[in-house]
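The full complex has more chains than appear here; those shown keep their coordinates.
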Amino acid sequence: MDLKERTAQNLVRIRAEKPLLHHLINFVVMNDTANVTLHIGALPVMAHAAEEVAEMVDAAGALILNMGTLTNEWIEAMTIAGQRANATQTPIVLDPVGAGATTLRTTTNKAFLHDLKIAIVRGNAGELSALTGLEGEVRGVESIASHDDPVVVAQQMARTYRTVAALTGKRDIVADGERVFGVDNGHSWLPSLTGTGCMATTVVAAFAAVESDPLVAAAGGLATYGLAAELAADKATGPASFKVAFFDQIYHLTPEQVFESVRIVAIDP
Amino acid sequence: MDLKERTAQNLVRIRAEKPLLHHLINFVVMNDTANVTLHIGALPVMAHAAEEVAEMVDAAGALILNMGTLTNEWIEAMTIAGQRANATQTPIVLDPVGAGATTLRTTTNKAFLHDLKIAIVRGNAGELSALTGLEGEVRGVESIASHDDPVVVAQQMARTYRTVAALTGKRDIVADGERVFGVDNGHSWLPSLTGTGCMATTVVAAFAAVESDPLVAAAGGLATYGLAAELAADKATGPASFKVAFFDQIYHLTPEQVFESVRIVAIDP
């Protein structure tokens, strides 16, 4: 399997099929993730009423559960949406924002991971360490400390919850418990901006909507996202001008650029 | 009636009177619509507590009911706000985001259209088709399919609900059941950005706050909004740089530019 070619093809498929990405997502990043969805070529919808989420899932190509501004009302709606997604085999991508920072966030994420079939979990090293019982510290939503080796964290996450773990950091690691890939695209501007983890999750979900292997979707989504950041970086003079250039670049990214420049490496687990 | 002159005069009035636009609007676009409100020359407020909406309506020049991230709590607040707006003859502009996509959205919009006096409904072809019983398909919040002729959709919408229909698309159509206008301002960057329909609704509401004829307000608002997009387009290299240039342009738009360049055409209904 050539991951470069498959990722390039998946970008073509996203733009052709325009899958609906149903977001139950935190308030901070709603606008940014809706724009990133459009720019990568998919369609966004943000809908969180318990009364309508199941119906919206039926039209969706992927469901994103993002825990950034959680309340009980949202947990209820996420549960309904998640169950419907499982029933209709719609892939769920979970973003456990701030897991480890409070009991509510840690226990809710664990409950979703146990009770639902989650295709992909995209989080930082602190969040995934907290969810696997490895040492880690999360301050607010930031990873402050984690287990030394992100491959160990990702593998343990994948095995514990029978999911694909997509751990983002200086090098991104994706793992399904057996196979492990490193993704080396990305840029140092990303952490200076809020919501860049959440936006990565959205791009991963776009790939999951068109790609049956969630490990391939996760690696390809993260590499594509990181590549857009690289290509945008030299137009930026600070984090806000980077954001403008980055969003423009996601929109203009070609399958040829993806094929030539994504850097996905198999890692011996 | 010279619509160019009247629209230019209405822009002058907005900037002189600075009407308060009370938004009950979806979370995705709150920041953008607040900024667009300021840039066109009005004052924004976003307030949705059932306890305060009636008091806020009393200070407002127009009320915007935008259904993008609906819950029962918001429906209750919108109902109170809408009734007060009707009692005080404050124009209501309804944005039926995602009507047709779920039962909740379709039925709530229909209920508001029946129970309240709505001055203007601004939506896409799929949404307005769904609300009039014409064939249409809405995926998430995107119009995927609709009745062939937007003039028919807009006229049926206006007649069914005794309102002004403002249907946005490649050519915008505004209709009040008798008179019909086409608006040919706009730019192809707009659909690449989230919330451009919602922002159009906000600009229409600014015009409705100073103009007693809602058809004139709707046509003038859409033409002014589309003109700003045209003038901004050549400064853009992608959707995000377009957004920056577009917002700057709304702020700088002069009544002279409006008078010279809005393209509003009477259509034989």
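Order of writing sets the chain letters: A and B. Residues in each chain are counted from 1.
The rule is short, and it goes like this: contacts are C-beta pairs under 8 Å (C-beta built on N, C-alpha and C of every residue); 3 or more make two chains touch, one makes a residue touch a chain.
Computed from a prediction, not measured in an experiment: that's the story for all the values here.
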2 chains shown - copies of the sequence in the complete complex: 3
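Note that only the chains that are shown with their structure count from here on.
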C-alpha-based rotation, chain A on chain B, 0 to 180 degrees, nearest 5: 120
Whole-Å separation of chain centres (CA-atom averages), chain A against chain B: 33
Partner chain B, residues of chain A touching it in the complex: 20, 22, 27, 30-31, 34-35, 37-39, 43-49, 51-52, 55-56, 59-60, 73, 243-249, 251-252
Complex contact set, residues of chain B against chain A: 26-29, 31-32, 68-72, 98, 101-105, 139-142, 192-195, 237-241, 244
